[in-house]
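First the structure, which I've put down as structure tokens, then a few questions once you've had a look.
What you see is the complex with one protein chain gone and the rest in place.
Chains: A, B and C, in written order; residue numbering restarts at 1 for each.
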Amino acid sequence: MSRRDLVPVGLLAIVLFVGSRLSARFLDAPYLLDTLNLYVEAGLLATGMTFVIVCGEIDLSVASTTVLVACVVSKFLGPETNPVVLVAMSVAIGSLLGLVNGALVTIGRVPSFLATLATMATYRGVAQAWLGPFSAKWPVMKGLDRAHLGNSPVPWPPVIWLLVAGAAGLVLHRTVFGRQVAAVGTNAIASRFSGLPVERTQLAVFALSGAMAGLAAVFLGSRLGVVRHDLGRGLELDAITAVVVGGTSILGGQGSMAGTVAALLLVAAAKTAMGVAGVKPEVQVTVVGVLLVLAVLAGNMAGLARRKAPTQA
Amino acid sequence: MLRTLIVAGAIVGILAAGCGPAPADKPTSETPGGAGSKLRIVFVPKSAGNPYFAEVSKGLEKAAKELGATVETQAPTTADATSQVTTIKDAVQRGCDLLVISANAPDTLNDVLDEARKKGVTVVTVDSDITGNETHRDASVLPVDQEKVGPALVESLASLTGSEGEFAILSAATDAPNQNKWIAGMKETLKNPKYSKLKLVDTVYGDDEMQKSTTEMEALLTKYPNLRAVVSPTSVGMGAAAQVLETSGRYPGGPKANGTGIVLTGLATPNQLKKAVEKGVVTKFHLWSPAEMGEIAAHLGSMLHSKKVTADVGKTFDVPGMGTKTFVDKGVVYVGPLTTFDKSNIANFDF
Amino acid sequence: MSSLTARGLTVAYGGVEVLGSVDLDLRPGELRAIVGENGAGKSSLAKACSGVVRPVAGVIEIDGQARFFANPREALDAGVCLVHQEPLGFDDLSVGENVCAGAWPRKSGGIDWKQVHNQAAACLQRIQFDIDTRRRLASLSAAERQAVELAHGLARGARVWFFDETSAALTPTESARLFAVMRQLAAEGCAVGFVTHHLQEVVEHADVITVLRDGKLVGVLDKGSFTQADLVKLMVGRSVELDSPSAHKPGETVLRVRLLCVPGAVQDVSFEVKAGEVVALAGLVGAGRTDVAQAVCGLSRYRGEVEVCGQDVRRRSAAARWREGLALVPEDRQHQGLLLPLSICTNATLASLGTFSKVGWLDNIGIRSATVEKGKELGLVYQSPDQEVRLLSGGNQQKVALAKALLAKPKLLVLDEPTRGVDIGAKYDVHTLVRQLADQGVAILMVSSDLPEVMALAHRIVVMRKGTVAAEFAHQDATPEKIIAAASGGDSALAS
Partner (left out) sequence: MTVLVVVAATARDPRFLSPQTLDSVLLWLPVLLVVALGQMPVIVTKGIDISVGSTVGLVAFSVGLIGKVNPSLPVPVLFASGLALGALLGSLNAVLVAIAKVPPVVTTIGTLTAFRGMAFLVAQGKQIDTNNVATALTDLGRNGVHLGPITVNWLLWLAFIPGALLAWVLARSAIGRTVYAVGGNPVAAALRGMDVKRILFSVYIWSGACAGLAGVLYLGRYGFVSAASAGVNLELNAIAAVVVGGVPVSGGSGSVLGVLAGCVLLAVVNVGLSVLGIAADWQLLAYGAVVMAALLVDAVGRRAKESSVVAA
């Protein structure tokens, strides 16, 4: 059992402590909760990405998928709409785009890194060709246009993300599907020889990742009120960073949803703490990059110490 | 499952522990700067690493010294529509009275700006406004009367080409509002019969990236063998265009000029083109003073913040050393006329 | 005097000692067999002597000088070479480069290509192989790759040789050739040690035998001083006998294969397997037996008919075939059979997750208890059901693979080389299990290169040669000679 997902939790505690030393205005619950809103999209993408990476693949197209879904949906739905329709449509289109990635990987046999590199450009390209230089108004969701749960300072998007991530964690760790994802990620050949539906599992994780990207589009759209083709650039790297810092092996097979969530909170806390302390964004970027490498390094060192046994045993 | 619980517990625990002492110095209660306290100005440019905004910053600092205020520049690392949101939120939380911002997109900042204003922050946009969403900011300081840029560029073009021949425009991104406004202005001006022999053949977009702008400029030379001129109302575009003309030798008097050569004009920061002007690749180009823009923004913001002035059409205010400025429609203030840079004066500027 | 002397060698993986204070002497001109059950520490001994793993204690002396090998390169430099079971090599490099790999002759900064090819050709010729050294390694046959492996050792000037189950994947002819080469090396003054499971080979070729059990040295025997039965007893601590198949009570036809063609490998193969029947596919390596097994399991494209329980399964995926009662234990445990970094539980129940879940939710308690139960049935030795499979010995790994197939409750079990690389004790367990399953009415299709095993288990034997069925025998009509004759096209003189 991997304990690597405890690394981000430890780091998170340190960041929160250091953050509170840097600025008295950092540990302010309503503010922190509010800031968390900004990381919901990355969080959803990371949730889907965890499945993809555990399955031994990677999906670089998620941010582009989010943007394309947002553009398509905002073109099709009126200024006001039923939230259920909106979410269903976004998730459906996202899944479809994810399935295209999956088909390229399973049927086209293009390595996922390249397939999704190509769709990353293509999806955003379609969005740009479609919307052109203009913004599209995002439909207002009737009944869900308030940003907070009741009268509490708790904003609903992060809560929904945590619920989705929790459910996704259960799926990953406690269901047949999750077991199949881990098996395929560990060794696709042996999985096929054991009668697991390898291609279907791969298709499913890409569809799932696309679905999460679709859901992220809902949050992105409702947060900004408008959507454009150039939103969310680099969000895929944030998602991958969270997954990897969270202790999921980039080689596939082993992963933890809790780790992903903790790592995303870690990145959010670190950026916010630095932002409030007046650290320049360019320094923040450097620190987050270093943090990524350090977190994995720390996990590696712990892992190395734990098992020195060579694989040929 | 157990692990999930441990992790969740740890997070909740830390948050709870951290939030404990927070009410003691509840930040929101002290955010609105009292009349006696120092005015805190935060400037959020489009992105980091752009000397144009460094000039704006300089102007802000100069004014701040006069006002006894503090200035801090927080530039997002990428110039996209969402990156400014985080920067603004953090700045407001840290404490800020006057937010000066150059918006990357006209319509993605509405919520975060409203939130800031609710907390007593005065919001002034500089250089690019949130066009169509003016109610979400207090005032705007823009370089020059937008309507005057187009005609000025056409006039500059006409004086360089003798009012005839094919020309093309090399712009920044397809959705840059200023650029599009100026281009529209140029097209309008071209309808004047005195420019009937000037023919706009193409408008291309270099996204303010050196590589893309260069490729587009080179493509223009290929596509239009009879091209007489290029207008680029953006620094990176002009820099790239000058570079391409020099490389290909097709500037007026260049080795491959094919007659009169291709002239280039537009809007750019002077440093970018010093060499090109010295070599004769570029004869003249234009820009306003970004520093003055910053200076006005600081003074205006401070007056708005202390309610000494309101941003209504026709209202006027004085900026020390720059005379009286007048609000035009929608709380907009213009800095002044374009400055023309050429061989005679370019050495005097450094930005 | 000894070429290699090891004293008190101890090897541990992850704190578990697999080799405890073992001594070994390899003398020039001598072939020494290293035998023992899987997990006895044979391979670890060979690896520790050749720098592949680092011993935690002990001394190694080469020609009387104490040496410490931090990695295989230092061992090679000292003249110690380990030949692996699966030939190593670089598919995209030429034969010449492979032979000289790691010590390419240099000339003025670059590689001296003339020298590379000359040296490689010379080394290959020394072992009577004539291969164009400019060919890509990928284009070579298994035996030729093995020759390249040997030539590599020669090129590095090895004087102490270890062969780690090198003959396991070879046909009898090829394996005879290999032992001839070993003998030649010994005659040239090298010291040779070989690890094997084939006791026949030990009796025939070894001059001295080192016997290990549970990581300890249990005996050193000289040629002619023992019988095969003595050896087995010493290895497993009990006597084991190989039997003949159980009484034949054939039921309905479970598997019918008609005119099966796998492009490039199999032509028009037809046979049947009935419930309660063990059918063996015999033949030489490369005859297409594994291709038939994989086609039956839906793992490769084929033409022709495969019927399971009367239904044509052409359109069914491998997964669907498993669900309909077809289970496979593949030849290559490490890559095809098991998920090495995952737990025993996960592996054992991988093919039967439907049974251990309710509407998609895993029943972890059921999974655990089923694993423990099946493990007990198969005599699986392990510390915890959550233990990673990669830490188990070969025999125990094979038992996990079998458990996975059995938990899927198969009607037809396809076993591809079920006892390859498995020790005597585990082999006996597997044979007992196959008999029990047949008695319970499971149809079994078994691919095996081990003739005694085929004779001991199969009710019918289908012999393949060059992708076609060469002969089919009922158990009572079959003899090893007939099988070999059919498999090799009448060339039974080379049979071992």
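Definition applied: contacts are C-beta pairs under 8 Å (C-beta built on N, C-alpha and C of every residue); 3 or more make two chains touch, one makes a residue touch a chain.
Since the model is a prediction, treat every value here as computed from it, not as a measurement.
Asker: For the full complex, can you list every visible chain touched by the one that's not shown?
Answerer: Hidden chain contacts in the full assembly come out as A, B, C.
Asker: Among C:40, C:62, C:76 or C:278, which one touches the chain that has been omitted from the display?
Answerer: Result: among the candidates, C:76 touches the missing chain.
Asker: Which residue from C:8, C:263 or C:452 sits in contact with the chain not drawn here?
Answerer: In the full complex, the listed residue that touches the missing chain is C:263.
Asker: Of B:242, B:319 or B:335, which one is in contact with the hidden chain?
Answerer: Reading the full complex, the residue touching the unseen chain is B:242.
Asker: Against the chain that's been left off, what residues of chain B make contact? List them.
Answerer: 47-51, 53-54, 57, 73, 75, 77-79, 174, 202, 204-205, 208-211, 214-216, 218-219, 221-223, 236, 239-240, 242-243, 246-249, 271-276
Asker: Could I get the residues of chain A that touch the absent chain, sorted low to high?
Answerer: 58, 104, 108-111, 113-115, 117-126, 128-129, 132-133, 237, 240-241, 244, 249-251, 280, 282-290, 292-293, 296-297, 300, 304
Asker: Determine and list the chain C residues touching the chain excluded from the picture.
Answerer: Residues 52, 71-77, 82, 84, 88-93, 97, 101-104, 106, 109-111, 113, 138-139, 152, 156, 263-265 of chain C touch the chain that is not shown.
In this text, only the chains that are shown with their structure count from here on.
Asker: Counting only chain pairs that touch, give me the topology of the graph as line, ring, star, complete or other.
Answerer: Shape of the chain contacts: a line, open at both ends.
Asker: Suppose chain centres are the mean of their C-alpha atoms. Which chain sits farthest from chain A?
Answerer: Result for the farthest chain: C.
Asker: Need the central chain here, defined by C-alpha centroid distance to the all-chain C-alpha centroid.
Answerer: A
Asker: Taking each chain's centre as the mean of its CA atoms, how far is chain B from chain C in angstrom?
Answerer: Taking the mean C-alpha position of each chain, the two centres sit 71 Å apart.
Asker: Measuring centre to centre with CA averages, how many angstrom lie between chain A and chain B?
Answerer: 33
Asker: What are the residue numbers in chain C that touch two or more other chains?
Answerer: none
Asker: Note the residues in chain A that touch 2 or more other chains, in rising order.
Answerer: 174
Asker: Where on chain A does chain C make contact in their complex?
Answerer: Per the stated touch rule, the residues are 1, 174-180, 182-183, 186-187, 189-197, 200, 253-254, 307-313.
Asker: Can you tell me which positions in chain C touch chain A when the two form their complex?
Answerer: Touching chain A from chain C are residues 13-14, 18, 47, 52-53, 297, 299, 317-319, 321-323, 327-328, 330, 335-342, 346, 350-351, 353-354, 357, 360-362, 364, 386, 390-391, 404, 408.
Asker: Mind pulling up the chain B residues that touch chain A in the complex?
Answerer: Contact set of chain B toward chain A: 1, 3-4, 6-8, 10-11, 14-15, 18-19, 21-22, 25-27, 48, 72, 74-78, 80-83, 85-87, 89-91, 93-95, 105-108, 110-111, 173-175, 180.
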